[in-house]
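Let me begin by handing over the structure; questions about it come next.
Left out: one protein chain. Kept in place: all the others.
Right, chain A next:
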Amino acid sequence: MSEDRNEMPEPEVDTRRREIAGVLTGEFQSPSPDQVLENVLENVLLFLTSRRDRNAVSLVCKSWYRAEALTRSDLFIGNCYAVSPRRAIERFRRVRSVVLKGKPRFADFNLMPPNWGAYFTPWVTAMATSYPWLEKVYLKRMFVTDRDLELLAQSFPAFKELVLVCCDGFGTSGLAGIASKCRQLRVLDLIEDEVADDEVDWISCFPESGTCLESLIFDCIECPINFEALERLVARSPSLRKLRLNRYVSIGQLYRLMIRAPQLTHLGSGSFSSSDIVAQGDQEPDYISAFAACRSLVCLSGFREIIPDYLPAIYPVCANLTSLNFSYANINTEQLKSVICHCHKLQIFWVLDSVCDEGLQAVAATCKELRELRVFPIDAREDSEGPVSEVGLQAISEGCRKLQSILYFCQRMTNAAVIAMSKNCSDLVVFRLCIMGRHRPDHITGEPMDEGFGAIVMNCKKLTRLAISGLLTDKAFSYIGKYGKLVRTLSVAFAGDSDMGLKYVLEGCPKLQKLEIRDSPFGDAALRSGLHHYYNMRFLWMSSCRLSRQGCEEIARAMPGLVVEVIRNENEEDKDGFEILYMYRSLERPRIDAPEFVTIL
């Protein structure tokens, strides 16, 4: 026993002593790492937030499983039918934030009959009693009722963030409940939802004494709002940074809001047109100054009914913009050029194809930092002329080398341009090319688009999401199967020659999670070829393909952990025929809330 000051006993001596002491007391042995770590595992896990890490941790051993379950605070459920609320709640006891996704994406395009499912009710009911400290709810493609919102507002005193994306089933009366009861609300984001007009003035329902609102997004609401109430709301929300208005807010009203909230970082500009005819000589507000005063503005959207004359108002903020959404703005090439020439920092850009190839060339010339581009069609019919083409794509590929994500609608395309993009933009993670018009080949060579997409999977080593279109043979699929080793999401329409196409993909892409196919000639044999993989996928959607009911039944029999839904068109008389196969893995029994036109095999 050393009594020397500042001197630690020699470790070796001490070890021996320790061992002796340990033997005597029976207490002090060097604890196994397992035990040592267990003392502090919960602390360590606080610093692990990624879902994948958490899932890995939970599979290490029993004690880690328990510790992880107790400490997971962000719950993500990619398919609301894969897990039941009870199961999730029993395992994860201290959840603060929940992400739930419901319907598959093709439901957005009216390919799925309404009332298919994805109800929020059982979830909110279960969480109401089990997660009293819930703070955040993020829902995508779920059916949410006003009562659900009411229950949510009542049950979670610490509730802070509600984000609803592509949801429906509720109306402004549900919003009123949220606004009035969630006193800690910081974020209310409604993105591409269908919100019923209950003629309730929900904007007036926020607390009178001031709010903690940081983000208020309601550009999807298709009914007027009480503007005076909104103005007062903005005035008493000093933390507001993100505000996206719907098209019932005129530019004059926008002005009034902007001067009250120059601290905004994200602005959705509403209609960007005047509500009344402005007579000659009338004094219009100084829109340019209002924009100039918003020094922090980095993200601009809206322009729902734009009068292009007002466009110069945004010039002062262009240089700072990192995100610009013109996807509702019907502007031409020149109008775009006047704006885009200032946008050097732009990283995200959404636009209508009304700007033509030349507009895209201007983008390519200026926006060297561009990470994400989406070009939407203003006229989505099959046979229209199409203002953008391979020329625009080529230009973008040459000018925007850092591009990571692209969604491009066009009427005509060439392999050469797609190949060029695959070589120039090697950082691509998302490549979605939509050649409108079925089975369109390379319009210069007349060949299928196989080589183009093949080059994409070959050269873009980070690619995880792919949507293909145009005339495609099984060869394209063989490329995807061969090179698309990281592909997680694949979207196919009107493509392929035979079952081999689907087989290539199912056998070749180990990371495939979400596969959506429509109108392609894949049948039961192709379906069978994926049996080894379906449990690793979140879902498979096949509509208007060549499947038979027996084929689907076979799958259902072979794989009890899959829920195999066959969905009829509502009108269809033939009870055996079906349009859609939608299947997904699940830990639960098949759902009981399925509507009549859904048969679960």
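We adopt the following convention: contacts are C-beta pairs under 8 Å (C-beta built on N, C-alpha and C of every residue); 3 or more make two chains touch, one makes a residue touch a chain; residues count from 1.
The rule is simple: contacts and distances are computed from a predicted model.
According to its UniProt record, the chain left out of view corresponds to "SKP1-like protein 21" among "Histidine-containing phosphotransfer protein", "Longin domain-containing protein", "ER membrane protein complex subunit 2" or "SKP1-like protein 21".
Only one residue in the set A:57, A:225, A:373 or A:388 touches the chain that does not appear here, and it is A:57. Remark: the residues of chain A touching the chain excluded from display are 1-9, 11, 14, 17-18, 21-22, 27-28, 31-34, 36-37, 39-40, 43-48, 50-62, 64-65, 75-79, 82-86, 88-89, 108-110, 114-115, 117, 119, 121-122, 125-126, 129-130, 143, 145, 147-148, 151, 168, 171, 192, 194, 196, 198, 222, 327-328, 376-382, 407, 409, 432, 434-438, 440, 467, 469-470, 491, 493-494, 518-519, 535-536, 559-561, 585, 587-596, 599-600.
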